[in-house]
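Encoded as structure tokens, here's the structure I'll be asking about.
Omission of a single protein chain aside, the complex is shown with its protein chains in their original locations.
Labels run A, B and C following the written order; every chain starts at residue 1.
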Amino acid sequence: MEQLAQFYAVYGSVINFIGINALLALSLNFTLAAGMLSLGNAAFAGIGGYTAGILTVHLKAPLIVSLCGGSLMAGVVGLLLGMPVLRLKGVFLAMATLAFGEVVRIAAVNLDITGGAEGLTGIPNITRTWMIFLALALAAYFMATLRRSRIGWGLISIREDETAAACLGVDITYYKVVAFTIGAMVAGFAGAMYAHLNYLITPRDFGFFIAVDLLVYNIVGGTRIWYGPILGAALLTALPEILRGVGVAAGPVRLAVNGVILLLVILFLPNGLASLFTRLRPVAVKTGRAERT
Amino acid sequence: MKRFSRFLLWATGCAIFVAVAVSPAISADKIKMGFVFSMTGGAASYGVSQKEGAQLAVDQINAAAGSGMQVTPIFEDDASVPQQGTNVYNKLINGDKVAVVIGPTLSNTAKITNPIAQQIGVTVLGVSNTAGGITEIGDYIFRNSLTEAVVIPNTIRVAKEKLGLKKVVLFYGNDDAFTKSGADVFRKVLQAEGIQILGEQTFAKGDRDFSPQLTQIKSQSPDAIICSALVEEASGIVSQARQLGIAKNVRIVGGNGFNSPALIKNAGEAAEGVIVGAAWNFSSTNPLNVKFVDDYTKKYNHPPDQFAAQAFAGVFIVYQAAKSAGTADNRKAIRDAMLKIKGIDTLLGKFSFTEGRDADHSPVVQEVKNGKFSVFVK
Amino acid sequence: MNLSVDNISRSFGGVQALMDVSFEVELGTIHGLIGPNGAGKTTLINILSGVLPPTHGQVLYQGLSLHHLPAHQVAALGVARTFQNIRLFPTMTCLENVQAGQHLTAERPLMPRLLRLPSAGREDRELEERARDNLVRVGLGDRASHPARSLSYGERRRLEIARALALNPSLLLLDEPVAGMRRGEAAEVADLIRSLVQGGMTILLIEHNMAFVMEICSCITVLNFGRVITTGSPDAVRRHRDVIEAYLGSERGDA
Partner (left out) sequence: MNLLAQQLVNGLFIGSVYGLFAVGYTLVFGVLDILNLAHAAVFTLGGLSAVWLVQAAGMSIWLAFPLATLLAGGLGLLINAAAFAPLRRRADSQFSGLISSIAMAIIFDAAALGLFGARSVRFPPGTVKVHVWQIAGVTITSLQVGIVLVATLLMLILTLFLQRSRTGKAIRTVAENERAAMLLGVNVSGIIAFTFFISSALGGAAGVLYGLYFDSLAPDMGRAIELKGLAVIILGGMGSIPGAILGGLAFGLSEVLTVAVSGTSNLRDAVAFTVLFAILLLRPSGLLGRGKLREA
């Protein structure tokens, strides 16, 4: 028991960040599930984080109100952004969401209410580990269940082939906007929790490189099953600690090892870490009866 | 490959458990100092200087201590990211059980990580944080880096006195906590001194081209350009200003961020006449400083900057406190001894902590002259 | 109350793919659409299914105008299709492909699934049963759990038909349903198509296999260079001078 407490004292923050990053990665998975490459989820996390922080700091809102408020605000922005942007595909969508992310970051730098470059300070540190993992569990359960619902089937059809999906009656734009908005809300929630974990949020916490990290978590973990992004986020968040643990000195060498591991995973595990645990199929459908009895 | 990944997961588990099981033993005649510097990422150039300065101090202390108290340094990299800073703090404080933490490089990281140390009761000495609200985190948080709030008013006062500044332009990086808060102080001081601000221009971290802003500034013909920037950007600003034909008598005035040999090295000829208000005087004839500059240059083949100097001084201050407390591992005793630090000799000059655990020594206003920093006298 | 194609034109950039195309498809029949490569057949199917909007003209189905309806709304009116270049969902199994096709005929509400209500499980089981029936119908009953990309060319065409059938369509647009199939396989598809029409469905199909078209279609429209040459019974079409010319002039040996 004491060892456990000691473990938590040393690695508690790593565990928390794994949870937050996993939640963020999962938020991107909602859009990836429909084959949309978005780099906007870091910005949604930022919107959620700033909204929640402002609610807590300026309006003295209770935590749950701030978290939901942040999530909602991110969802609204996601909805408004999604409607025009989701006509774009592939790299073009990625670039449009990236431009949006930069505009959000620059806005946070220049606005007074966000505290500018110095960030929004004075946010109490009240997010607890259990809250993060409860949220993560709920989001993961939601994701896993969503895949078996009408929306989920629609999204996966869109990912596989947009034209064919449309001809099966899937309202492409509507489903994309729904997925994008849900993703934005989850990202906003994660951002709001992050804000209440850190005393301070700054525009740099939600920039381009964070957006890319979220994509990396997904691809490394595997995009096709709900626990893929969680695995990816867990490995990559813990990687610096692991390398520290095995004695790789801080500095350029550790950075290089980081890169090499990422490269190895992408080269040799095409479906991500998740493929270690399952023969990956896009949808987990139970085949109720034995075939050709 | 599957095997490799299994191995990886396995290794993770093992590493974590080993780390827990082997809780390091604390030996009484060795003080464990944890250093949190940004050795990779955006702030790497500062973190690397700090590490070099700190390492030099540790080496000198250990060589001189003989059988006395030795320093065991543990250097960690926060990769210029607050998240990793938090992880490293927990690891150093709860895992390695360090007696004190020196760092972190960036003020924004400090605001997030220092509450962890405060809560547990571990002394933190910031050696580069200059933003407001750091030492306010709690009574275990110290710093030996003079804040912009101390350096800048002095700089402006001296510059106004000697150059008769009437109207200036403010130029700063608005997406960085250090440069932005520096600009806020500059603005306030300029207004208080009755110097007119003709306009403000901003840049973003990583920018290398400043000609659009400098062109605007040139058209406003100010007496001086007041600049809040770190040295990477500062050297570009200085050299491009001169290239665009902004006359030499339009001085460029900077703060702590300018105080690096890199300014002179990178801006070359153009750096002549730049006024730098700072915490550390490169050319100070204080014997401790002369020795430091000598030793450092010999060891690393390049001259030190302010980051290295303050880190070097920081190690000595902490060591001094531990020695006077007579303990290498009693965290509270060391903190209490830190509070009592008064007028000790460092390369920064006579050094004390203020009531609020901030650095208390006199700032300096320098001028670049003949390719060197020297004290500004007109 | 037929499917009527009314003066449809479509151009891509400067190229006129379809020019004033008009014909009627009688409900409950098999209607063929033939013509040399590049005649505009697939473009027409794309317009009928809402994938492409026409430049001019309109399509009426059961008295409703499909004018500028997006593809998913056309599908909701009971129009299903297959694709010339086969657009299955490659990483899904055969069964899943058909289940994906049930989008309009299934509810699959999210809430009961989140709450794990028994009704959700019941619906899923029913849908799976139906999907399996569709697979059996196209002769892929034993392939349910195979990934779609592991199928042979002919099997993929049949799977696409099964997926289209999952919509319970009243009008089925087939773009070269037997291309690349062996003779026996094509005959099975012909039987399937006939049985569908007996069940009340209307079928419009594009096919290069003339024997197949002549055998099963009751009416044929011939396109060449984006224009209708003629519409009529197989016999009439076979004898039509322009048709012979169009084929001999452009492609040899395909007929």
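The definition used in the following text is that contacts are C-beta pairs under 8 Å (C-beta built on N, C-alpha and C of every residue); 3 or more make two chains touch, one makes a residue touch a chain.
None of these values were measured; they are calculated from a predicted model.
Q: Wait, the hidden chain, what does it touch out of the ones we have here?
A: Contacts of the unshown chain, counting the full complex: A, B.
Q: In the complete assembly, which of B:109, B:155 or B:174 touches the absent chain?
A: In the complete complex, the chain left out is touched by residue B:174.
Q: So which of A:9, A:37 or A:72 would be touching the chain we can't see?
A: Final answer for the missing-chain contact: A:37.
Q: Which chain B residues would touch the chain omitted from the figure, given the whole complex?
A: 39-42, 44-45, 47-49, 174, 199-209, 211-213, 215-216, 219, 231-232, 235-236, 239, 243-245, 262, 265-269, 302
Q: Which residue numbers on chain A touch the omitted chain?
A: 37, 84-85, 88-92, 95-96, 98-100, 102-103, 106-107, 110, 162, 208, 212, 215-216, 219-220, 223, 251-253, 255-256, 258-260, 262-263, 266-267, 270
Rule of thumb we're sticking to: only the chains that are shown with their structure count from here on.
Q: Select the category (line, ring, star, complete, other) that matches the graph of chains linked by touching.
A: Per interface graph, the chains form a line.
Q: Which whole number of Å gives the spacing of the CA centres of chain B and chain C?
A: Centres of chain B and chain C (C-alpha means) sit 71 Å apart.
Q: With centres defined as the mean C-alpha position, give me the chain A-chain C separation in Å.
A: Taking the mean C-alpha position of each chain, the two centres sit 40 Å apart.
Q: Could you work out how far the Cα centre of chain A sits from that of chain B, in whole Å?
A: A distance of 34 Å separates the two centres.
Q: Provide the list of chain A residues touching at least two other chains, using ranges where the numbers run on.
A: none
Q: Note the residues in chain B that touch 2 or more other chains, in rising order.
A: None at all.
Q: Which residues of chain B touch chain A once you look at their complex with the stated criterion?
A: Touch list, chain B to chain A: 1-2, 4-6, 8, 11-12, 15-16, 18-21, 23, 39-40, 75-77, 79, 82-84, 86-87, 89-91, 94-95, 108, 111-112, 115-116, 131, 133, 173-177, 179-181.
Q: Please name which positions on chain A make contact with chain B in the complex.
A: For chain A paired with chain B, touching residues are 3, 6-7, 9-14, 17, 106, 109-110, 116-119, 121, 125, 198-200, 202-205, 235, 238, 240-242, 244-246, 250-252, 254-255, 261, 264-265, 268-269, 273, 276.
Q: Residue numbers of chain A touching chain C in their complex, please.
A: Its residues touching chain C are 141-142, 145-146, 148-151, 153-154, 156-157, 160-161, 163-172, 224, 281-283, 285, 287-288, 291-292.
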